[in-house]
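Note that one protein chain is taken out, while the other chains of the complex remain in position.
The block that comes next holds chain A.
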Amino acid sequence: MEEFPEELRTPPVALACLIGCPEVHPLITAHLHSQQPPINAVALPDFSMIPPKKPPRDTLEPPAGIIKRDWFSKHRTRIPAVVAAIFSSRDVSGDPAQRLQVCNDLDKLKASIRGRNIKLGVLVVTKWNDKDNTSEERILALRKRAEIDSKNLIIFVPDHEPELQQCLSRLWTVLGELANTYYRDEGRRVRSRLEKKNYSSMELNVRYCFKVAIYAEFRRDWLEALKLYEDAYHALREMVGTSTRMPPIQRLVEIKAVAEQLHFNMSMILLHGGKVLEAITWFRQHTANYRKLVGAPEVIFLHWEWLSRQYMVFAQLLETSSPNALHVPSTAPVAEEKPTEWEFHPAYYYQLAASYLKEKNTCLEFAISMSVDVGSFDGSAESVVASAYLGQYSRLLEHEDAFIMQPLTDMEYAHYALAEGKRFKDSFEIIALLKKSFEAYSSSKAERTAAYCGLQMAREYFSLNDFSNAKQIFDSLANLYRREGWLLSLWEVLGYLRECSKGMSSAKDFIEYSLEMASLPETTGFSESFSKDCGPAGPATPSQREKIHKEAFEVARGESELNSDEQNSAFKVKSDYPIYLEIDVISPLRVTLLALVAFHQPMVKPGGQSLITISLRSQLPINVEIDQLEVQFNQSECNFIITNGQKPLSSTDIVQPGHRVETAPDLVLATNKWLRLTYDIKSDLSGKLECIYVIARVGPNFTICCRAESPALINDSPLWKFENRLETIPIKDPGLALSGQKAIQVEEPEPQVDLILHSSGPALVGESFILPVTVSSRGHAVHSGELKINLVDTRGGGLLSPRGEESFSSENIHVELVDISCDAPQDQSEAPSDKIQKIQPSFGLISVPSLDMGESWSCKLKIKWNHPKPIMLYVSLGYLPRSDEPSLQKVHVHKSLQIEGTTAVAINHRYMLPFRKDPLLLLKLKSISETDQTPYLALNEKTLLIISVKNCSEVPLRLLSMSIETEVKSDACTIQPQQEEFREAVVNMPGEEFKKVFTIIPKVKSTKLKIGNVSLRWERDSNATSSQVTKYRLPDVNVELPLLAVSLECPPHAFIGNPFLYSVKILNQTEILQEIKCSISDSQSFVLSGPHSDTMLVLPRSAQVLTYMLVPLGLGSLQLPRVTVASVRYSAGLLPSNASLLVFVYPTKPHVDLKPPGDA
């Protein structure tokens, strides 16, 4: 696009001319330029500088060309549409001489512009102060002299800002209108010639259309401009076959140059108006119109250059256009064929521009090679210049101090074009275009389209002998085509890569690419006749593959040199430069050589023999004879070599001493046929035996190292997926072919040592559980023995309690290994440094002393359960049966044991009030409805605490002592007894419950009073273990002062007919008088005396006793009359429980000796 001048690339701007008063020019110019639409201005300081009138042109003369090269720039920069004559008010209203001068200047100006139809405006510059002094008459006279409308005369006041802005704005409007009128008139003038068909030749038709279009563009009438450009374009196209004005080659060049210009202008208008679809349709028509017009054969390259430029310029336009900058009405018809998606992308056009430029290059090279005498014209080529008309060239001759333009003949022009063509190298431009396109496609994630660009780019690099760049791109392309299985494309790219590696003297790459090409599947439908169209690889025919195969092996065997024509260097594979190819699972060379290895058994005993089958397959077109095969394992002692029975082992073959060598009858790889080799293999080492590599040696310096694969896991490459070929199985046994593995498990030797874990039932939480472990040898001696102990949670969780993970203390570990105690080794001579003992909470390691056959050794594991949790104990012993062979692998014995951890005792507690005593605790009453379960105790009142101990284990336990330990030594409460050692241990059988009563008298009023911990010491009844302590924390209690305390008093038993006293004592502990309502219900079993229902007042800090005399009438356990006590103040009443109202009535006084036996 840069080859088009600036004025063509931007929308046209009207041109005005300012004459006179140069001091105001900058002001006006800047303003006109800043407006929208802007007006350019040419400033002439003086009226003396008005150019003279041009002599009239001879219209009968036939046109020398279609469009003058500078016509457009002339209108944009030199011929104004409007002239503004500027006079100062002093001159206008000055003395007669000054006025005369003004009139003369004006006349001169009018005379100059009259022929050209240029419009005139007049400015009178005045000072703000003199504004009113300027005579109206003089102004009128001036206007009449200038023959202009009154609105076209402006009084210009530069020294007053508001007035100045107004003047400038008016000036811009007036000049704009006048310019528009000028362009419209001019357009009409030329258009009338068109309408009357008043032109003598086709050239003039095109020229007139072009001019009218340009004038319309000046007026921003885009619709008309487009229409006229279109007319010009069509008229021009018709000229191709009809015009005879110039020699044919130059005629076509001129027509194409004009067509290019017209199309450029149209595209600009359409694209800036956002009419992308129309622009694309036009472009397609444009290229279709001219693509076939290649012209004379000797300058055919000019055509391709022109076409390439069309694409490139359009791409640039598409890239840079900002849509909707102009408002262009829709005109162009939408094509029947919709543009493809890519046609909206500049990348598409860049790519095609590059491909046409490539075409040009090819034609140019051909043209140069055909014309031997290009050089003879070289000297005079410099004198050829572009002539006045667009697309024309002529020779500039100096004749008697004057320059004459002499037309060229076609032959001269062709020579000139060839010489010009030779001067430029297009390859870099082609690469730059393709790179742009490649990047654009890549960024829009069109990988495959980008790949096609990449291919063209890489070809160009290749043609420039820039092999490293070419190879890089070709490599990435090969990856894509390989992945998607596009055979022919891959073949083509590999052919280039092969040549690149040749150019870079890289024998390894050359062989790799050659082998890959040779082993590609055959393509159908190709015959030798296409060979001239193919790349360096030639056609993808079987014979070509065989040729490539042979070449590769000749180079690999060192039989021929790798010649690089460009660098004139030769490379030969020899012992200094061996070739080593590695083929792994993802390598494209897998089809060249695939090595499958399968063991016949999945497992083998150490020292036992197993069969192994090595299957090799190649897709190379010709049979390959392998000199030697080496099979490598992860256990290097098992490696072995297979030699070719047809070839004697030469001195150059690498055979390491001590290695096993097998001989196969022949090692020939036929196309798509498995070469199966089966051998015995033996391993003494236990563990995994895996085949890693199968290394094939062909010739002295060529090695292919192929990673072994399992038949069970083989997957075919996409290239071969749909090929019509005979599928054979790699191993004769079909089962093995499907499931064979390249690795085998060598078992450990059978252990001859027993590991015994003595379990003694479940463990109890809190105790240190002792577990004896015995190692006893049956048939092996034990050397360097190690015992590993692992504690694992059976349910999969950790042994740490969740909250304990950050603070690692013994309390937070559910189960821990505390200690390992072992017998002293019998052999004292063992060095102490050999003893290992590591103990961690869940892991332990201890060394086992050397044991001879038949000996045994034991140790005790001490495991402590902090929380009830079942665990799995894993104990493994690793030892060497012989002490003299440290390289041997250890023998392992594993044992595991699940141990339950259970809670030994469950402790519970209960608070009870003393019999027939009820303190009134207000807070307790309130809290009944709430969820708070904290017990309430009465201050200074006795409360009973019952601790019950239940044996949850499966073994009898002996309880030794029980105590309540207060956390802080304080007098907050009194507990009796504090501690009790049982004189005889209480045997608590499984499931049994044992209860102990304590009394508590709280001394401090408090909420959340800490009572302390119950501490119970117990041991197993078997006496085998030491005593353990289980602790139980008593929950906090609320202590409250009872406001009232009611106690019922009556004898424990009564006798029928005998009266007894039944009293209700109400103690008021408050400082206020308490009103108490009291009532007693009647009972059939008793006759009672006393107040039946009463209200009484209890004085502060005093007690009131209600006494009843009861006579029992019945026998046995009788219910006493129910007494109800209610406090009026607290709305609280006491209903004594049924149990507290029972009394036993004897018929007579029993004759039981209640005295203790000792007292008798």
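Here, contacts are C-beta pairs under 8 Å (C-beta built on N, C-alpha and C of every residue); 3 or more make two chains touch, one makes a residue touch a chain; residues count from 1.
The criterion applied here is as follows: contacts and distances are computed from a predicted model.
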- Report the protein name recorded by UniProt for the chain absent from the figure; options are "Trafficking protein particle complex subunit 2", "AP-4 complex subunit epsilon", "AP-3 complex subunit delta-1" or "Growth hormone receptor". "Trafficking protein particle complex subunit 2"
- Query: Touching the left-out chain: which of A:Ala451, A:Ile583, A:Ile789 or A:Ile1000?
  - Reply: A:Ala451
- Item | Contact partner of the left-out chain, one of A:Leu488, A:Val668, A:Met872 or A:Ile1001 | A:Leu488
- Message: Going by the contact rule already stated, which one of A:Ile139, A:Met246, A:Leu352 or A:Ile612 would touch the omitted chain in the full complex?
- Response: A:Leu352
- Item | Candidates A:Gly535, A:Pro606 or A:Pro1136 - the one touching the absent chain | A:Gly535
- Message: Counting contacts across the full complex, list the positions on chain A that touch the omitted chain.
- Response: 337, 340-343, 352, 355, 441, 446-449, 451-452, 455, 481, 484-489, 491-492, 523-526, 530, 533-535, 540, 718, 721-722
